[in-house]
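Note that one protein chain is taken out, while the other chains of the complex remain in position.
Our next item is chain A:
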C-alpha cells in the first residue's frame, strides 16, 4: 500500500470517528451548547482540555523550538504547564461556582457594568481570533503535505469538518470530539518518540532516555549532544545563554497567559461540581504532561539525528572522525529519501557552496572559536551548506529520519490535524459564545428566547468558522507574531481582572476597567514599538534586538509587566473611587465557597 493511501485511510478514519461523535452528541439547549450541560466527568474534561490546549504549535513546533535552542527554551515547557496550577487554585473553582457561560459575563456581573463586559468581549475576540488563524493555517499545511491537495483545499475540508461538529454539538459535541482527538494526537506523538529513544539510548521511556547513555558512544546522551553541537560552532545544548530576567518574565507571561485564555477557562464550566473543577485541572495537566515531558526528548534526539546525518562520525560523538555527508549520498541513498521529500516543501535545503561534493553543516557565526575552524580552513569552506532547516520538520519528519514504518507517518499526520482542529473548535466556541451570549443576549437583545439564542449561537459559530477560514487562507503578516500577542493580552488583561474579581471584595468597576485598559494598551504599545504598528513591517520605532529592549525585556515577555501595570492601576483607581455595592460583595463571598454550585445549573 502506498504512503498516500495509508495517510488517506488513517486520516479518513479519524474524521469518520469525529463526525460519528458529533451526531451522537447533538446539543438541544443553550446549557448544552455553551457548557455541555455541566455533565462532563473531571477526567474526560481533563482530556478534552488537553486537546483544546495543545495546538498545532505544541504538537508541531515546540519540539523544534527546543531542538535548536536547547535549555533556554525550557521556558515553553514550564510556561505552558505552570499556568494550570494557577487555574486550579486561583480561577477555575470560583468561576465554576459563579455558574454562568462566558468569561465576559463574569467580568460584567462582578464589576456591575455593561462597559466592562464589552471590554472583556473585545479582549476575548482579539486573543481568540489571532490564535485561530494559526490553527487554520496549520490544518492547511498538514493537509497539503500528506494528502497531496492544495493548502486551501485542505483548509476548506478542515473548516467543513469543524462546522459539522461544532455547529451541531456546541460544547457538548466539541468536548467528546476533543477526547477522541486527544487520544489520536498523544498516540501520534508518543510512538515515534519511543522508537527513537529505544534506538539511541535503549530506554522505552523518552523521559528517561533523555538522561540516559547513548548506545553508540557509551557516554551520556546529553553530554555527547553538547560535544557534537559545540564542535560545529553552535552554543551548547544544556547551557544557559539568554538573559535570566527575560527567561523568568517570558515563563511568567506564558503561565499567566495560559490561565487567562478564555477558551481554556470555559472548559472548566462543563464539570458538575466545584471540587471537580480543581481535580479536572490536575487531570488536564497529567494529559498535557504526557506530551510535554516527551517533547524535550523529541527535540534533543531529532537534533542529534539530524546532526549525525550530516556528520556520520557524530553518531558516536566523534564529529570529525568521518567526512561530512556527500551530495551524491543525499541525492541517491534510500534512507535519505526524507531529505529530498522535505526539500520539495521548502522547509529543508542544502547547497554545495565550495563544490567539494560534500555538504558541511556548521554554525558560521560561532565557527571561529570552535573545533570546526580547522575543517573550515582545511576544506576551504565558504559557509554553512545546510542552508535551510525549518523548526517544524523536527516533529513531522521525525518518523522518516528514524526510518519508521509508513503507518507511523500516517498517524503523525492524523495527530497534527487532531491538534489543530481541536484547538480551533475550542477557540471558535469561545468566540461564538461571546458574540451570541455577551453581545446579542447581553447587550443588543436581552429578551431573546432560549431557542433564539441557540440559533444565534449556531449562526455566529458558522460565521466565525467562515472568518477564520478566510483569514487562514490569507494569513495577515502578523500570523507569526500571534503567540506574543495572544499570550501578552491574556496575561495583561483577562488574568488580572479575573483574579482581582475573586480575591478582592473591594475592587470596583472603575479600578477593573482602568486596570484592563492600562494592561492591554501598555502591552500593545510595547509589542508594536518593536514589531511595528499593527505588525506592519517598517513601522517599528525601535529595532527588535536585545540591546534596544527596555531592561532587556523582549516583547513576548512583556505580558508579565503589563499584568503588573494592570494590578497596580486597578488598586490605585479603586482606592480613590466608591466601593462596590453590597450585592456585588455578596456575590464575591458566594463564589468563594463551593456549596450551592449545583443550583446555579438551573440558571
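One rule holds in what follows: a residue touches a chain if its C-beta (ideal position, glycine included) is under 8 Å from a C-beta of that chain, and two chains touch if they have at least 3 such contacts; residues count from 1.
In the analysis below, contacts and distances are computed from a predicted model.
Undergrad: Hey, which one's the missing chain according to UniProt: "Aldehyde dehydrogenase family protein", "cytochrome-c oxidase", "Multiple sugar transport system permease protein" or "Solute:sodium symporter small subunit"?
TA: Spelling it out: the chain absent from the display is recorded in UniProt as "Solute:sodium symporter small subunit".
Undergrad: Which residue, A:3, A:41, A:151 or A:293, contacts the hidden chain when the whole complex is considered?
TA: For the chain that is not drawn, the touching residue is A:293.
Undergrad: Return the single residue from A:162, A:200 or A:222 that touches the missing chain.
TA: That would be A:222, which touches the missing chain.
Undergrad: Tell me which of A:8, A:43 or A:90 is the one touching the absent chain.
TA: A:90
Undergrad: Would you indicate which residue among A:115, A:153 or A:238 is in contact with the undisplayed chain?
TA: A:238
Undergrad: Which parts of chain A face the unshown chain closely enough to count as touching?
TA: 71, 74, 77-78, 81-82, 84-85, 88-90, 93, 207, 210-212, 219-224, 226, 238, 240, 244, 247-248, 251-252, 273-275, 278-279, 281-282, 285-286, 289, 292-293, 296, 589, 592-598
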